[in-house]
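With one protein chain withheld, the remaining protein chains of the complex are depicted in position.
Order as written gives the chain letters A, B and C; numbering starts at 1 within each chain.
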Amino acid sequence: MIETQTNIRVRYAETDQMNVVYHGNYAQYFEVARAECIRSFGFTYKQIEELGIMMPIVDIQIKFLRPAHYDDLLTVKAILRELPIAHKMEFHHEVYNAEGTLLTIGKVVLYLVDAVTKARTTMPQQMLDKFKHKFEASTH
Amino acid sequence: MIETQTNIRVRYAETDQMNVVYHGNYAQYFEVARAECIRSFGFTYKQIEELGIMMPIVDIQIKFLRPAHYDDLLTVKAILRELPIAHKMEFHHEVYNAEGTLLTIGKVVLYLVDAVTKARTTMPQQMLDKFKHKFEASTH
Amino acid sequence: MIETQTNIRVRYAETDQMNVVYHGNYAQYFEVARAECIRSFGFTYKQIEELGIMMPIVDIQIKFLRPAHYDDLLTVKAILRELPIAHKMEFHHEVYNAEGTLLTIGKVVLYLVDAVTKARTTMPQQMLDKFKHKFEASTH
Partner (left out) sequence: MIETQTNIRVRYAETDQMNVVYHGNYAQYFEVARAECIRSFGFTYKQIEELGIMMPIVDIQIKFLRPAHYDDLLTVKAILRELPIAHKMEFHHEVYNAEGTLLTIGKVVLYLVDAVTKARTTMPQQMLDKFKHKFEASTH
């Protein structure tokens, strides 16, 4: 299992008139957490795209337990329970406020598809190797 | 069962560099569809808020089957299968493009809470009556 | 001079905790108004892009006179004072609420650039002809 975390400061634009973060904006927070998770492997989501692979989201599920507020410094976790050997990546996310209270739980499923043919594909070997290396390191 | 539908034209701002609607923006499309659904009952979401009731989203689930593109004229359905007699409302959503192809399926659960005490509450009777009326009309 | 107008209903997502439309969201309202203005000429912004022309915004100016609120049905004007014969288009915008009160004034300058070479270009003749036709019709 791989778990990384990143900090996100809530922007004014992200609040709504309920004085909380608009629920739809958590998709962005999860996206940022995934990008940082992938960066921790030694490459970037951007580089995956430059290799001709796109990663559309096919499923997202979010449970909102408690609201986040303007200027909160959130901790957003990205958790990969399984090595993405096939065409699918499944990220689990958790959002905490600065007091360590769990605010939100989410799950995001992405497919790896060829940017040109749109056919499902897999992680390039060089990147998969880095995932494997990190997964192995995390279990020791 | 109540089912309403509303049209939404995809904005440029809502696309991302994958040339499709960014997945997080469907939360907004669903919100618009819910607001129009409630408007069809003869009152508005805004009026519910003015009565001191807030309706935070507690759960959202979205399945992305096919992408939506810039300038697409989408049809977004809001479906209420059950009369919201308690503190909970559950909306089902479907997004279709102009060719009638189903693009996205979603479910959104909201709680009715007192804006001041934050305690769970129920739909005001005058509004619930309008829901009942419409539900009864839809089954005949 | 060409002037078109379009209606936009304020979304909950577009409000912020000041209980008004977040100022940055007016850029989207103007975008929608421009797209509808161009559609009124008999073609679409999307079609311009499909001809290999992109229209990046190079300048935007907005004056916020009064706030817009959730669920307001806004009227957004797009005004073209000059025929876009060169590489530049200049749109003026005005936002009114349902009572006809002027809320916001804006100006947006776009460049027409070749999608491949990024060099400045001009409106394709077939489209420019439609602009001309509409401008001439508007002055009689």
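Couple of notes before you dig in:
The rule is simple: contacts are C-beta pairs under 8 Å (C-beta built on N, C-alpha and C of every residue); 3 or more make two chains touch, one makes a residue touch a chain.
Values in this document were obtained by computation on a predicted structure and should not be read as measured data.
From the set C:Val58, C:Ile85 or C:Ala98, the residue in touch with the chain omitted from the display is C:Val58, counting the whole complex.
One chain of the complex is left out; on chain B, the residues touching it are 12-13, 15-17, 19, 22, 24, 70. If you put the missing chain back, the residues of chain C touching it would be 18, 20, 22-28, 31, 54, 56-64, 67. One chain of the complex is left out; on chain A, the residues touching it are 9, 11-13, 27-28, 31-32, 35, 44-46, 70-71.
Basically, only the chains that are shown with their structure count from here on.
Separating the centre of chain B from that of chain C, both taken as means of CA atoms, is a distance of 28 Å.
Centre to centre, using the average C-alpha position, chain A and chain B are separated by 26 Å. In chain C, the positions touching at least two other chains are 12-13, 70.
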